[in-house]
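One structure follows; several queries about it will come next.
Here the complex is missing a single protein chain, while all its other protein chains stay put.
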Amino acid sequence: MSDLWLTSLITETPQAGYELAVKMSRVAVKMTQTDEKIRADLRMIYEKDADALIAASAVVATHFQTVAAANNYWKD
Amino acid sequence: MSDLWLTSLITETPQAGYELAVKMSRVAVKMTQTDEKIRADLRMIYEKDADALIAASAVVATHFQTVAAANNYWKD
Amino acid sequence: MSDLWLTSLITETPQAGYELAVKMSRVAVKMTQTDEKIRADLRMIYEKDADALIAASAVVATHFQTVAAANNYWKD
Amino acid sequence: MSDLWLTSLITETPQAGYELAVKMSRVAVKMTQTDEKIRADLRMIYEKDADALIAASAVVATHFQTVAAANNYWKD
Amino acid sequence: MSDLWLTSLITETPQAGYELAVKMSRVAVKMTQTDEKIRADLRMIYEKDADALIAASAVVATHFQTVAAANNYWKD
Partner (left out) sequence: MSDLWLTSLITETPQAGYELAVKMSRVAVKMTQTDEKIRADLRMIYEKDADALIAASAVVATHFQTVAAANNYWKD
C-alpha cells in the first residue's frame, strides 16, 4: 500500500463520493491482509455471507459520512 | 453499478431522506455481491434473521445521519 | 411503508426525541421484513436475546444522535 | 416507559453525562423487553459475557457523544 | 463507580486523550459487571480473542472522537 491512492476527499458528485467510501473501506482490509490470493479466497466466502455484506456496508456508511462532510454534502 | 443512482443527498422530507438512507445501505451490498440471484438467495435468509435485520437497520441509521445533516435536518 | 410516518425530526422534549429514535430504528426492520407475522415471530426470539437487545439499543443511539442534533439538543 | 426519565441532556459534569449515557443505553433495552423478570435473567447471562459487555460499552460511547456535544463538552 | 473518575475531557496531548478514551471504554464494562473477580476472569478470555479486541478498539475509537472534538483536535 505504498502507492498513492487517496489524494483528496473531494469528489464531483455524491455517487463518486460513495465509490470513494467503498474504496476506503476496502483498503483497510488490504493493509491488514496483504496477500492478494488470501483476500480473493476470503472474498469468495464473505460475498455469500449476508452478515459480512451488511458489516461491509456499515463501513462504507461511516466513510461516506466523512467524504460527504468533506464535500459539504455537495451543496456548494 | 455504473448507473447514476445518487445525484443528490437533498430530499423534500425526512421520510424521503430515510428512504434514501435505506437505498444507500443496500447499494454497498450490491457493489460487493453483484450477482442478483445470489443476493435474492441471501435476502431469503437474512430477512428472517433478527440479528441481520438489526445490523441492516444500523447501517440505515448511519446513512440517515449523513442525509439529515445534508438537509440541515429539514429545518430550512 | 407508503404511509407518512416521519414528517419532522423536531420533538418537544428529549424523551420524545428518544421515542422517535426507537421508532426510526424499527422502521428499517419493517422495510426489510414486510411480513408482520414473521416480524412478530422474530421479535419473540430477539427480545430474549441479550446480544440482539444491545444491538437494537445501538441503533437507537445512532438515531438519537441525529434527532438530538436536529433539535439543537433541546437547548433553545 | 410512560414515566418521565429524560428531561434534559444537560449535566453538571462529564461524569454525570457519562452516567446519563449509561441510562440512555439501558432504556432502549427496557422498551424492547418490558418484562423485568426476563431482563434480570438476561442480565445474569450477559454480565458474564465479554462480547456483550463490550457491545454495551459501545452503546454508551455513542450516547456519550450526544450528551457531550449537548453540553459543549463541559467547556463553558 | 461512585468515585470521581471523569472530571474533564480536556487533555494536554492527543495521546493523553487516547488514554482517556481507553479508560472511558472500560468504565462502562465496570458499571455493568461490578465484580472485579469476574471481570478479571473475562479479561483472561477476551484478551486472547481477536474479535473482542477489535470490538474493544471500536469503543475506544468512538470515545476518542468525543475527546478529540472536546479538545478541538489539540489545534489551539
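Note that the chains are named A, B, C, D and E in the order they appear, and that numbering of residues resets to 1 at the start of each chain.
Following the convention adopted for this analysis, contacts are C-beta pairs under 8 Å (C-beta built on N, C-alpha and C of every residue); 3 or more make two chains touch, one makes a residue touch a chain.
Here the structure is a predicted model, which means the values were calculated and not measured.
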Displayed partners of the chain not shown (whole complex): A, E
Chain not shown, touching residues in subunit A: 4-10, 24-29, 31-33, 38, 42-43, 45-46, 49, 51-52, 55-56, 58-59, 62-63, 65-66, 69-70
On subunit E, residues whose C-beta touches the chain left out of the figure: 13-15, 18, 22, 47-51, 53-58, 60-62, 64-65, 68-69, 73-75
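Everything that follows uses one rule, which is that only the chains that are shown with their structure count from here on.
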Most distant chain from subunit E, judged by the mean position of its C-alpha atoms: B
Rounded Å distance between subunit B and subunit C, as computed from the means of their C-alpha atoms: 15
Centroid distance [mean C-alpha coordinates] between subunit E and subunit C, Å: 27
In subunit A, residues with contacts to at least two other chains: none
Chain-level touch network, classified as line, ring, star, complete or other: line
Interchain pairs in contact, sorted by label: A-B, B-C, C-D, D-E
